[in-house]
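One protein chain is absent from this view; the other protein chains keep their places.
Labels for the chains are A and B, by order of writing; each one numbers its residues from 1.
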Amino acid sequence: MKTVFAGAENIISSLGFNTDENIRNILNGNTGIAIDSNGIYSPLPLPLSKVDYSQLESLFKDVIPTNEQRQFTRLEKMFILSITDALKQSKLNISSADTLIIITTTKGNIDLLDPVLQESFGKQRVYLHEMAKVVTAYFNNPNPAMIVSNACISGILGIVYGERLIRSGKFRNVLVSGGDLMSEFIVSGFQSFQSLSEKACRPFDKSRDGLTIGEGCGTIIMSSDPALFIETPIKVMGGAGSNDANHISGPSRTGEGLFLAIEQAMKLSGIVPDMIDTISAHGTATDYNDEMEARAFSRAGLENIPVNSYKGYIGHTLGAAGVIETAISLQSMRKNTLFRSAGYEQHGVSKNINVIRKNKEKEITTCLKTGSGFGGSNAAVVFQKI
Amino acid sequence: MSLVIKKYCSIVTDRINVDGRTVFTPDNQDGFKKFARAAYRHFQTDYPKFFKMDSLSKLGFLSVEVLLKGENVLSKHSIEKTGLILTNASSSLEIDEKHWDTIRDRGQYFPSPSNFVYTLPNIMAGEAAIRHEFRGENTVLISKAFNAELIFNTADLAFKTGALECCICGWVEQYGNKYESLLFLVERSEHENEEGKSEEDVIFEPSILLKIYKRERAWKN
Partner (left out) sequence: MEELIQKLKVEIIEVLNLEEMEPEDIDSDDPLFGEGLGLDSIDALELIVLLEKNYGIRIEDPKDGRKIFFSVRTMAEYITENQK
């Protein structure tokens, strides 16, 4: 069995277009969530976490030659920019047959349901496999991308599958890129669920009243070859998924499903709770989700471990969340710094979990990343320094 | 360790087969909605939530339901190690378009939560997990066409890592009245001899998955 290394992480979010910009903003306590009142995504003003589109366009012009005839959708541009930046931080040959691209997304080019946009790109592009093909073709990768579309745990599952494919020797390298777009489609749906907050979301806080939608893209490169990475990589130890088998939208009241995923991930990684230095939780800031997570962490013996949610900074980036938030966690490990859980002031869950109140230096060797989503799905994965 | 196909079930435009034998064809061909209702009744399913599902989840639900009829999976495997790996091409496009229709006109802006919840393809896995109480890993992967390698690799690795002991995996594709599914119930072989194989077993491997898929679908052409 091979060891799996990860690194070369990129983050595109409301806080910037690379990892450095994002982490600088997090360390300075800046949130990318702002009230959006342009009416495109919602009839009423609403806090959202949006990528700066004019900067996206100008950065994309630097990547794509001006004589380029192909047209790319907004999300495809994010994928291409994110992957391009990750590649700069490694010696990965993206066009080689022993490299697999994994795309994780919930809705892909969902903006193309709009007939106006459909006219420019064609209806086919709304299919996730068509979008993935555009991305793999751009990078001349010969393998069909593996596409994970499993609600809000898509990103974590992408990392877990990448880890298994490398460990078993099926692929030498896997590049995981997760992306989802801000859209009226998503915003209206969560509105109908009455689960959006009127202010920036506040995970685990007593006054939390819902989530904030975000958008973005994250990329992580994984390989059995540690020499591939310019900066020292971090090991992916193992991970697993589970299902609540309880309700298609409401989180389990007991946290049973997430608990099972965490237990399984720890077992496959060969670690015990005391070895975990920090947890990057899902923390959507809905009443039920955060309570469910607190119960699962408590049951798994993780009450004292410093835990945070990054959604107070960048909102809920859906199918990208697992990859983007893992990228932030890898940075937290590299910098040996616990990042404050933005929006958390007064403890608001029934279990005494240790939510991070301010940035703090700490030797971080092992990190647990968890996620949960619609369909009752949960996933967890463990990272450890070499 | 060798993995075997314990049983398989296909639904190829209004014909349901189990292990290659037809177990249901409706009297009339009237599109997916009527087919789904007729099949639900035929198998005497008692699960009113079925009617709340979108078409994709209905197809996934029926496929799992017929596949597991008479199988007592849970008595043999722990529910924590029983999972689902489903693949398709259209994701949840049909219900996506339905949701879009409820918001495209701001004067008639009534997004429906019971539509929206199904705009994720993995809800069909969630519905089947709820029905059969599977707590194991479940996932939905998208591929342009039935991809035997993808299904095999993902399931095989879930067994090899120890994440699953029993897996329902395959293809559940639906958009409008174009629909087909093929699901495999996969377990470790019970008849393993020293060579690790037995004549009684249908070995779980990509070439066999593809062969079954082609055969199940041949009658349509």
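Convention: a residue touches a chain if its C-beta (ideal position, glycine included) is under 8 Å from a C-beta of that chain, and two chains touch if they have at least 3 such contacts.
Bear in mind that the values here come from a model prediction, so they are computed numbers and not experimental data.
A.B. asks: For the chain not shown, which residue from A:S58, A:N143 or A:Q194 touches it across the whole complex?
C.D. replies: Checking each option in A:S58, A:N143 or A:Q194, the one touching the absent chain turns out to be A:Q194.
A.B. asks: Consider the whole complex, including the chain that is not shown, and state which of B:G31, B:P113 or B:P206 touches that chain.
C.D. replies: B:P113
A.B. asks: Out of A:K170, A:K199, A:H247 or A:K267, point to the residue that touches the absent chain in the complete complex.
C.D. replies: In the full complex, the listed residue that touches the missing chain is A:H247.
A.B. asks: In the whole complex, what residues of chain A lie against the chain that is missing from view?
C.D. replies: Here the touching residues of chain A are 192-194, 247-250.
A.B. asks: What residues on chain B make contact with the chain left out of this view?
C.D. replies: Touch set of chain B with respect to the missing chain: 37, 48, 50-52, 110-114, 117.
Rule of thumb we're sticking to: only the chains that are shown with their structure count from here on.
A.B. asks: Roughly how far is chain A from chain B, centre to centre by C-alpha average, rounded to an integer in Å?
C.D. replies: Inter-chain centre distance comes to 27 Å.
A.B. asks: Okay, in this complex, where on chain B does chain A touch?
C.D. replies: 79-80, 83-84, 89-91, 93, 96-97, 99-100, 102-104, 106, 109, 111-113, 116-117, 119-123, 125-127, 129-130, 132-144, 147, 150, 153-154, 157-158, 160-163
A.B. asks: Can you list the chain A residues touching chain B in their complex?
C.D. replies: 43, 106-108, 110, 113-114, 126-129, 132-133, 144, 146-151, 157, 161, 164-165, 168, 170, 184-185, 188-193, 238, 240-249, 256-257, 260, 264, 267-268, 373-377
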